[in-house]
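Sharing a structure below in structure tokens format, with a few things to ask.
For this view, one protein chain was removed and the others were kept in their places.
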Amino acid sequence: MKDHILEIKDLHIQFNTDEGVVQALNGIDITLERGKTLGLVGETGAGKTTTALSILRLVPRPPGEVVRGSIILDGIPIMEQSEYEMEKIRGKTVSMIFQDPMTALNPVIKVGEQIAEAISIHQKLSKEKSLAKAREVLELVGIPGNRMQEYPHQFSGGMKQRVIIAIALSCSPKLLIADEPTTALDVTIQAQVLELMKELKQKFHMAMVMISHDLGVVAEVCDDVAIMYAGKIVEQGSLEDVFLRTKHPYTEGLFNSIPNIDDRKAELIPIRGLMSDPYNLPSGCPFFDRCDYAMDICRTEKPVKHSFSDTHFTECHLYTAQPEFSLKSKKTKE
Amino acid sequence: MSTPTTTTYEKHTLNTKKKSQWLDVWKRLKKSRTAVIGLILILVFLMLALFAPFIADYEKDALGMNVKERLQSPSLTHWFGTDEFGRDIFARIVYGTRISLFVGIISVSIALSLGGTLGAIAGYYGGRIDNAIMRVLDVLLAIPTILLAITIVAALGASILNLMIAVGISNIPGFARVVRASVLSVKDQEYIESARAIGARDHTIILKHVLPNSMAPIVVFATLKVASAIMATSSLSFIGLGIQPPTPEWGNMLAGGRAYIRDHMYIVLSPGLAIVLTVLSLNLIGDGLRDALDPKLK
Amino acid sequence: MLIPVMLGVIFLVFFIISLTPGDAASMILGDGATEERIIELRDDMGLDDPLIVQYGRYMWDLLRGNMGDSYSTGRSVAGEIVQRFPNTFKLTVTAIFLSVLISIPIGVISATKQYSLFDNIGMILALVGISMPSFWTGLILIIIFALNLGWFPSGGMKGIMSLVLPAFTLAIASTASITRTTRSSMLEVIRQDYINTAKAKGVSRRKVITRHALGNALIPAVTVIGLEFGILLGGAVLTETVFSWPGIGRLMVESIQRKDTPMVLGCVIIFSLSFSIVNLIIDILYAYIDPRIKANYT
Partner (left out) sequence: MSKIILEVKNLKKYFDSPKGKLHAVDDVSFAIEKGKTLGVVGESGCGKSTTGRVILRLLEATDGEIFYKGVNIRKLSAAKMRELRREMQIIFQDPFSSLDPRNTVSEIIEEPIILNKLIKNKKQRFERVLELMDLVGLSRRLINTYPHELDGGRRQRIGIARALALNTEFIVCDEPVSALDVSIQAQILNLLKNLQHKLGLTYIFITHDLSVVNHFSDDVAVMYLGKMVEKAPAEELFSHPVHPYTQALLSAIPRPTLDKHEKIILKGEITSPIEPEPICRFANRCRYAEDICRREEPQLETVEGEHEVACHRWRELEG
């Protein structure tokens, strides 16, 4: 039995809206070892952000509703905590970095105070001591301490994201959730921020859940990968498992959709069609109508988990029917 | 990202005919209970205004003095009682509806056409023209709206026409600002650039793309402004600068009844309630329209 | 900005007032005046000079604190205004403080408990509040609290008790609209990403609202407070009339009735000047609550 920082079991979350019920998460299982990084990959509407917010219990309620499932964070059953206890967990045990650095900082509060706030809450320090500590953290993320007194609008996008990282790390959390932390940034700035995050992860021995739509970013930062589609994890495994021994047709489709920078002649093989309407998910496999390998059973029955090793599993009927099955082609070469 | 409200999914419907977007707005408006109450109320007032001659006789009931029946409390013959000259208050309120709605709508039309044009020109062309127009409007805005109206009526003299001109002019800067802001926000959209890219001229762009897309806030604002114009009309009449007695108008009815409130409070109750209900109904509709026209605000 | 706008305002109001029909000279001299006397006085007052010359003269006098003499009493306009202004100031400032004190907490609570009973009732009351004309509300308050309960005087200005009813009357409408703005900007703000950031670092729910949300939500609220002050000044004209409050508003109404143009002109100017100064204060206040604006100034 390994020591897990995070265990999510059979998590179902839905949103009850005026237009109907959106099944956002349909049975998510995630286990993450201490100090490891998991990449959560998927497209718009796959349920990545909802998963992340549910770990901090920040899914807006209403319209959000946890139908069933459990989340154990650092041994604490999240679902059973009071709001007051959650406040003590947020920022201390787990913290989160949001996607858009332009809007994630409070425009009317000085950045120094925004960092110091978390410190004074969780470490019960005086204002001066919190500010002094905030300055250290700010310098740790590569921003001169004399910018403590400035407001967010005086910072560039990349700098803002550094401030946000500083806030998240100010109380040395055991788990960091990063929701597309570099998507809004330019490539060269993205490289700087990713470099910083890798460095800090080592330094703090944190576990991390990295949400991204970019398999390139995941390859650079993560140990494990989970591919999400329509509120489910369709394939999960180590980086090698998922990148080299791809099992799920959707994962294959994602790889084949990315232009390969090292091979300009390579043809793109897009996934046809669109993601199913989340108000009205099909009764069988949600990927069924876009899948080149679809069988009759896929239309009617939900696939179950099929494991290939301790770490690598997929939810696809192909392997229950023919255990030796292997996907046609994966364009990307190693 | 994964919250459902931010993503639009294709509705799997077979569309064979173009649906009117105003129909959608109407459907959403119908869902708001408060907006429906407002609509019913305003409909009642419109009916009263329209069918006033069938409800009461203008000369006899609303104007005809009858000293014997003065200051009578509400009864079956005089639903809302009679005033100091023995005139039927209900009849006067019914005819007052005509004036209030008429002045409200006409003065807002004046403000909308003049202010709207100024705002649209300022917003679309920008630069120096915008600057010049906005500076002039700054001056108008520096005078509190109702005071500007009072000043204009005071100078021109009290009459229904001057009242409409005064209330209309004093609302010009407000409309100019709203239209300008709305045009500005639409002008920056890429579909305006896209229209230019396919060779559309300025007037096509303004008429076909800018105006239809900037209508929503303007419609809402105009509805709310009819409400405040009605309020302004009765305010001016109350201080003797609007509709002059004996012509029945809610504001001047209140002014006339003021002296009798100690013993006959009903005399000021019903004209005041008429104002509150009309203004309230328009405000309810305005709020409902705002939500219906901009579903993302919900 | 203040000075050019005020110059524009004075010119505009001067121009509007000059449209008043009737001859000032014959008005001052009364009915029995001879033709010669009238011509003489016209010449004295420079009434036959071009408008712009008259304006120049007026401005020149104004700079030296002279706003002319009243046509009806012959007293100095400036003197009269200086004497009355503190009363209007007392009334409007009390009203705006009342509004802010009541509306901001209600707006904040309504937003944090959206669709709760408190929110629903609060919003209905707010809507009714902006739909009530202040002169009518004033009359109703007089009927209830002065004539029936006898708690407060029904008019005049004697002591603090006489301030209660007029101040409340004046405050109702602005309380309602500041509440609505606070609520909607609060709703907007609590959906922002930085609120999630604050929650994610473990800030308590209360502090999220008071420290992170309120500061941002106040920015639009302050704008509305500035605008409401203008509406409040306009409302003062009516409220002062209803409560016989000896302020500038009542002075203005009386002067209009007496066709005392220099006095009317003086009143409008002092109202506009107060409004402009309030807006200036609001602009400065902005810089304090919104650091992004401060950056634009320096």
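Each chain carries a letter (A, B and C) given by its place in the written order, and its residues are counted from 1.
Basically, contacts are C-beta pairs under 8 Å (C-beta built on N, C-alpha and C of every residue); 3 or more make two chains touch, one makes a residue touch a chain.
These numbers were taken from a predicted model, which means no experiment stands behind them.
K.L.:
Just to confirm, in the complete assembly, which displayed chains does the hidden chain contact?
P.N.:
A, B
K.L.:
If the hidden chain were put back, which of A:Ser172, A:Asn260 or A:Thr311 would touch it?
P.N.:
A:Asn260
K.L.:
Looking at the full complex, which residue from A:Leu32, A:Leu194 or A:Leu318 touches the chain that isn't shown here?
P.N.:
Result: among the candidates, A:Leu194 touches the missing chain.
K.L.:
What residues on chain A make contact with the chain left out of this view?
P.N.:
Where chain A meets the chain not shown: residues 43-44, 156, 186-192, 194-195, 213-220, 239-240, 243-244, 253-262, 264, 266, 268-272, 274, 332, 334.
K.L.:
Using the touch rule from the top, list residues of chain B that touch the missing partner.
P.N.:
Here the touching residues of chain B are 8-11, 14-19, 21, 189-191, 193-201, 204, 209, 212-213.
Just so it is clear, only the chains that are shown with their structure count from here on.
K.L.:
So, comparing C-alpha centroids, which chain is the farthest one from chain C?
P.N.:
Result for the farthest chain: A.
K.L.:
I'd like to verify one number: the distance from the centre of chain A to the centre of chain C, where each centre is the average of its C-alpha atoms, in whole angstrom.
P.N.:
Here the centre of chain C sits 54 Å away from the centre of chain A.
K.L.:
Provide the list of chain C residues touching at least two other chains, using ranges where the numbers run on.
P.N.:
If we look for residues of chain C contacting two or more partner chains, we find none.
K.L.:
In the complex, go through chain C and note every residue touching chain A.
P.N.:
Contacts found on chain C: 192-194, 196-205, 211-212, 215-216, 289-292, 295.
K.L.:
Write out the stretch or stretches of chain B touching chain C in their complex.
P.N.:
Result: residues 135-136, 138-140, 142-147, 150-152, 154-157, 227, 231, 234-235, 238-241, 251, 254, 258, 261-262, 265, 268-269, 271-272, 275-276, 279-280, 283-284, 287 of chain B touch chain C.
K.L.:
Okay, in this complex, where on chain A does chain C touch?
P.N.:
Residues 56, 58, 83-84, 87-92, 95-96, 98-100, 103-109, 117-118, 121-122, 151, 153-154, 164, 167-168, 170-171.
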